[in-house]
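Questions regarding the structure given below will be posed in turn.
Every protein chain except one is present and positioned as in the full complex.
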């Protein structure tokens, strides 16, 4: 069974998903949906599929078995509902929505209709992250005690992006939150977060932060630290350290090449880090789509569900509340 | 001018200070004070100095210019007071005391008498830590944004030690707290700490924790993360990472040798870490004593003062309060 | 234009080339040739192509534009000749042959017929090796002074393989020799090699060695060192270091994953090295085929020619002569 896929949206992420769908084993790209046809036409031409201008039109095509939603966040819930009602499977970019009430609506529809659904928490599918989780699961660190996640972007986004991002925690930390819950297998009982504006004053002027530290306490007592920055001049810094009764495993950053350079200017430098998520997580986007397609073909639930998405959002909102109130927050799931 | 030194106490730390005093440039070991003569005699014999059985007796010797206090914490304040009143300089092991009220008394006496004083925050004098601070001061990371300190002991102490330690934060985290304030040049406005008992249930039974994460927010917005564990099976894990607008500097752990071993069992392993603080911070104890002696000879204040000790204790107690109340604490200095 | 490919041989390397040909952009696998049909059938079924039982039969198919020769070394020259006379392009596994006279015959036929030809020196296409050569070409080490190549197999081959291998230099060092000439852009004026039998006495009983060091002196004065062993218990050790007036670049070994593991048994070990050439050079085989196909489509000479193969064999035979005579040899090309 080959899964026919329509990709909704053709922005930066839509391009990735469409290209991956076009070459994924067991899948077939059927169409690209964009109300503004001109924006999608070059990608559609590149991949040899038609542009459709509405979800209705896309879903009227019986060749479409599944939809990947890469449209603006505010449209996710309606498109999920529409696709679920049309009996098609859904993969959706994170976040589901910025409001828990709307997320609940999406969850309800998905569960009521029994729609196969996967949230695009692609970082779970990064080979390094997956290997670290497998090592933790295999007991390589004994009983897990502490987990530390460092996630720093190379440079801050435009202020327009920040304004509609839902805040630093819901926009960016949510990835680390999901990984923390996925690796530990737990949801936090206490959340503390604090943030500063040290990168771009315009971000602070919006009431948001660009430098943040988060602590999660898990029911088992496992402690989680997350640190984020909107600017790391040396590139996209993505590291995880899992520490336990039997030792420690750490993921390494990825460079553009694996040469070690030793010159008069600086001893033993490596090439720059992979620039940003499109480069760093290129493989993980492809692996995430593979997981979605495989789950559909094997009629099983995929790795990252709507519940995972809702949980991560609850925690991100608790971080935001902790930051703005200066209090420790006990999230309610 | 050679500084004549009497070392008060001859336990684990007393041995280090006495041996260092015996060979430090500009200093001379004069006596070792221990009310239980038998305990001090072997060390005194090794170093060719007499044992004296009381502070009075030690201070009655005009050859004694300075005292290094390495006795149990509960005796620090009285011995500081006695030595200060006798007109001698004091170097004292951390912590000054576990109660702020008593620390204040020691601070008052020291300031009233104008006694030259140095708190033994020896980690400041570790070559790697000192190089990191110098790099931060020199602007190598641009404006500092985040500081992360990892400090994990190889194995938990006996429960008797834990009982009188003043709690994990006042006993152990206090070193990281001092370094954080010293490297950032700031005192925190907000403190959050959380702890778990994941290593030894006996520690939890005492109401203490053995696994902890601390967040400090500095007035400038700089964020500090500290993580501590009473057990790292791979050895004494001591790392610092300073991150800023211009990049990052990190200290490396120290191994027993610098060989890289590559065998069938595991690729590219290094020798074990230096076991614990006596080995890892051997150089820093010596450098700290050098600083004390140099400061006395140059009639200037040494690097780590009684105020630094008081500030670190205030923060450690705020950590303890945060852990036990589950609230963010604003320390008052 | 899509290049139709017939793969001659279906052994270990034939499987790689056939699978790569089946998915390479711009290419199409047409058939697998093996006189023993049963040996090739599973691979052919996997890839959905027919087995043919002779070169004649394969070449009678007009859909075949090019042939990849992965049969035993002794058959290479005849198959090259036959394919060239049939007007098809050839990619051939190394070595061309073990006798210069027969290599010359192949070279003559290829040049007389103007047949597009590529020798499968796949290591040139390894991303790390290619990046190192690019760095040298770009002047990152200034003027090149010394080049060192370490190539150690995980375990010795069966003695039957050794017997027909042509000796350690022609079988294995030839890869390093080709890389040395390719990276330096020169052919050596002096060759010295020495070998020992330290791994498997059966190899020594055949008059061959399993541990070897080779020195090449280039016309420019650049010095090249190659060291080889038939056994590295920690895995397939493949490293290159280029040193020059402006610094040094080094390639790193590749591990099964990029986790750093820190346990009580050994500090900071990494996962084992990729086991052997099938794993380590997986990408380079694919990239080599891409180069072959691209060169055919762009009607240009591919990167590694029959002359490169002949030169490498001349040097390998000079190494063997140096080892057995104990003299420095000046190779004649």
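For this structure, a couple of remarks:
By letter and in written order, the chains are A, B and C; residue numbering begins at 1 in each of them.
As a convention for this text, a contact is a pair of C-beta atoms (placed from the backbone, for glycine too) under 8 Å apart; a residue touches a chain by one contact, two chains touch by 3 or more.
These numbers come from a predicted model, not from an experiment.
Considering the whole complex, the hidden chain is in touch with A, B, C.
Contact with the undisplayed chain is limited, among B:108, B:189, B:259 or B:301, to B:259. Which of C:75, C:227 or C:258 touches the hidden chain is settled by the complete complex: it is C:227.
Checked against the full complex, the one of B:218, B:248 or B:289 touching the unshown chain is B:248. Interface note for the absent chain: among A:177, A:273 or A:319, the touching residue is A:273. Interface with the hidden chain, as seen from chain C, comprises residues 142-143, 145-146, 148, 152, 190, 192, 194-199, 211-213, 215, 217, 221-223, 225, 227, 229, 231-234, 237, 243, 245-248, 326-328.
Although one chain is not displayed, its contacts with chain B can still be listed: residues 127-128, 131-132, 135, 140, 246-252, 254, 257-264.
Against the chain not displayed here, chain A makes contact via residues 233-235, 255, 261-273.
Criterion: only the chains that are shown with their structure count from here on.
Between chain B and chain C, two chains of identical sequence, the interface residue sets overlap for the most part, with shared numbers making up over half of the total. Chain centres here are means of the Cα atoms, and by that rule the chain farthest away from chain C is B. Centre-to-centre separation of chain A and chain B, using mean CA positions: 42 Å. Separating the CA-averaged centres of chain A and chain C is a span of 41 Å. In this assembly, the C-alpha centroid of chain B lies 59 Å from the C-alpha centroid of chain C. Residue positions of chain C with contacts to 2 or more other chains are 261-264.
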